[in-house]
Structure formats: structure tokens, C-alpha cells
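Got a structure here, written out as C-alpha cells. Questions coming.
A single protein chain has been omitted; all remaining protein chains appear in their positions.
For chain A:
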Amino acid sequence: MLPEHIRSELRAIVGEQHCLDKQEALVAYSYDATPMQQSLPDVVVMPNSTEEVAQIMRVAAKHQIPVVTRGAGSNLCAGTIPVGGGIVLVLNRMNRIVEIDEQNLTITVEPGVRTSDIHQAVEARGLFYPPDPGSMVISTIGGNIALNSGGLRGLKYGTTKDYVLGLEAVLPNGEIIRTGGKLMKDVAGYDLTKLLVGSEGTLAIITQAILKLIPKPQTQRVMLAMYADMSQAARSVSDIIANRIIPGTLEFLDQGTIRVVEDFKQIGLPTDVAAILLIGQDGEPQSVDRDVERIAEICRKNDAVQIKVATTPEEAEEVMTARRSALAALSRMRPTTILEDATVPRAQIAPMVAAIQEITERYGLHICTFGHAGDGNLHPTCMTDARNHEEIERVEEAFAEIFAAAIDLGGTITGEHGVGIVKAPYLEWKVGAAGIEVMKGIKKAFDPQGLLNPGKMFAKESRNRVVIRRA
């Protein structure tokens, strides 16, 4: 509990109504979408402007109070859990679209704007903001930037980092900095914009962003390809790209996921196939048609047992249902759903899926895998029950092996969900001890008192590398 005088300083900045410290509010901001994580803050503060954020930081710095910035709390790495108490700084009141600049093709937004609202606003003008995380109906652009979120269109269009041109941010001491701008070229000094993208709220608080827009693609088509063998699906992915076609969407579901989806939705998916690819292309109608044909051809060559190309919007909807229902279907199986994230070079998808399967069996768990085949970003998803402590321990061991397997295949421990608390013990596997030291140096330069999001990114102890026992 913070002393009364500090709470009254905070109330003076944001107003009584937007400074919450009743039990009910503390509980409501004690969690995010990460399973099994919870910790109460001391106070919840909801500012409405950059200036208010700066003032709050000055109070925090003066009294050395930890601050956790929060958008929608939809992250899966425990990034917004206030492990050390302190202030949860909620930015969803700062949700204005400041400007859409059709001359420079940029949009300027406050951090609390929801990703899907950006899509709507720009698409209404024939423009396009491609990053589309699965959580975009609730996630905020601030959260997307802080976690460098990716989505279904990552392969062709890149992820959030590729669209952030400039930022306004509040430093832990309350100073306001501006980086980048409406510029496509800018090499003046270190690139602080890129440094803040993906910094997980540990360096500064993003209070405004200038994002790049592109023209909206004219049409979009989708298809499903089904395979009896995972490696044929993987080979199709490589072949499509080797043929110089970059699909807008290239997703996959493994057999476990297909079965659960079919059970749940009855959309007529064959449950004996090993993998399904969902492939979509957008652009000019003629080139889209041509690409779709060539992709179908490549899939057929790789022994796809069935190919379903949507010709009407209704059929397209049906095809998309398969991928969209994956999480819903899986999450209904057991009380706790752990949606994880590991990435490998796309040529390694088949060995990675095989490794996940082997580990799952060895630990006697229920893990299904789906994800973004095009960019090698996989979501092994474990259905379990948080109340079964023995099983949860096995889950943790199994995931440690899965992350290790990803690194062995030239991949990484997280492709889009971030490090937060959950992946912190594994970060050293990816970046090495020297890498960690450089990162800690950067953190010190921004935040010498260690106020912003403490406990995240850097674990007190790194996890020992598990021995991988492949069959």
C-alpha cells in the first residue's frame, strides 16, 4: 500500500475518478491473458495525456515506485503483471486517432487505440495498415509496438516494426522524447524508434506513434490444402516461396488441431490428414488469380490430398473458419489453455513439428500446434488444468525442451508474444550472456532506477539448458 500522500499526488494529476485503489480495481489489474499469473498493484492510474504520463513518472521517480504500462492486457508473456506492486498505468483512455495524412500515407495515433480501429479508420479511405495480430479486436497499438506484434500477414507485409516511423515517449524521469517522424529515411544517430519497438515497456512509455500506411490491396482470395504428411505440407511452403510467390497468408494446422476444430465446428475437414495449409493472396485481381492457380499447382505436385479454393465470399468465410476456430476449439477442451510461441526458419517447420510431437508424447501431454507457416512462427498450444500441479510441472519441462529445440533448429524462443516473465529464463539461450549484458546496459541508460516494468525480460536466474533427447 502506498502512503496516502503519494496517492493524493497521483489523484491530483489524473483526478479522483481515474486513480483507483479499491480492492476490486487492484484485482482487475492484477492479471493479463497469460495463464496462471497474478499479482496485485498498489494503485491503478489512468492518464489522459502525455503531460499527465510525464507528471506521473516524475512522482514515481521521486518516490521510486515501480510502473507497469498496460494497454489491453492481452499479452501472453505476463508482461503487464505488476510483480513488484506499484503503479499500473492504464493507457486505454488515450485512444484518439490524431491524424490520417493521405499525402504522406501515415496515421498518427495515441497508444490506447485498438488495432482493429486503426484498420477500420484507414480502410475506409482505401488505405491499409497490415499488422493484424489475432487479438486485434482488443489489443492496443501501444501494446503492439511494445511487443512488436505480428499477425497473419507477417510473411508478405512484415510486422509492427516495419510500420512504426516515429514515436513520442515518456522516459522514466518524466522527460518526453520524440524519435523518427513522417520519414522513410532517417539515419541521424542510433535508431531509438526501433529500439523502443519490442522493448516491452521496460525503457519508456509510448504516448504517440506515427505509422506507415500502404494502399489497400484490391482483392483477396483464399484456399485450403490438405496433406497426409507434414513434410509434404512443409515442402509446399518452401516451394511456393522458391517460386517467387509471397502469399498474403500462409497458415497451418496440425492433425490434433484439425480434429478438435472439426469436432467443434463440423465444417467437413478430413480428420485423417496430417496437416492443413490455409493460403491466401491479395493484390490486383489478375495477379491474385494467377498466384492462386500456381499455388494450387505446387500443392498438387507435393501430393496434397485435397485442395479447396474458395470462389465465393461464403466459401472464403468457410475456409477461414478453419483457422479462426482453432483457438476457440482448443480452449474448450480443458480448463487451462497455454498458447505458446516459438519460431524456426520456415524450412525447418517439419522437423520442428516432429520435435514438438515427440516431446508431447514423451511427457504424456496434450499439445496441438498451429501457426504461421509462412514465417515459421508456430503456436504449440497445451490443454491442461492449472489445478493439477504435477501436470503443470511437466508442461513447463516440455516447453523448455520445445524452446531448446527451436533454438537448435536456428530459431528463437518467441516470434511474437514477447519475453516478459514467462520467457525471461530462456532469453540467454537465444542472445547469449554477452547479448544479455548489452541489453542490460541499454536498460540502464534509459531507466537507471529500474522503475519501468521490473522483473520482465531479464530473469534473476537463467534456466539451465535442458538436455535434448531426440528419439
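Methods note: a contact is a pair of C-beta atoms (placed from the backbone, for glycine too) under 8 Å apart; a residue touches a chain by one contact, two chains touch by 3 or more; residues count from 1.
Everything below uses one rule, namely that contacts and distances are computed from a predicted model.
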item: Omitted chain, identified by the protein name its UniProt record gives, among "Glycolate oxidase iron-sulfur subunit", "NADH-quinone oxidoreductase subunit C", "CO/xanthine dehydrogenase FAD-binding subunit" or "ABC-2 type transport system permease protein"; value: "Glycolate oxidase iron-sulfur subunit"
item: Touching the absent chain when the full complex is considered, from A:Ala121, A:Ala386, A:Ile436 or A:Ala459; value: A:Ala386
item: From A:Ala28, A:Ala124, A:Ile177 or A:Val438, residue that would touch the chain that is not displayed; value: A:Ala28
item: Chain not shown: contacting residue from A:Ile138, A:Leu195, A:Ala347 or A:Ile436; value: A:Ile138
item: Contact partner of the left-out chain, one of A:Pro47, A:Gly73, A:Gly154 or A:Pro425; value: A:Gly73
item: Where the missing chain touches chain A, by residue; value: 20, 22-25, 27-35, 38, 46, 72-74, 90, 92-93, 114, 135, 137-138, 327-328, 331-332, 335-337, 385-387
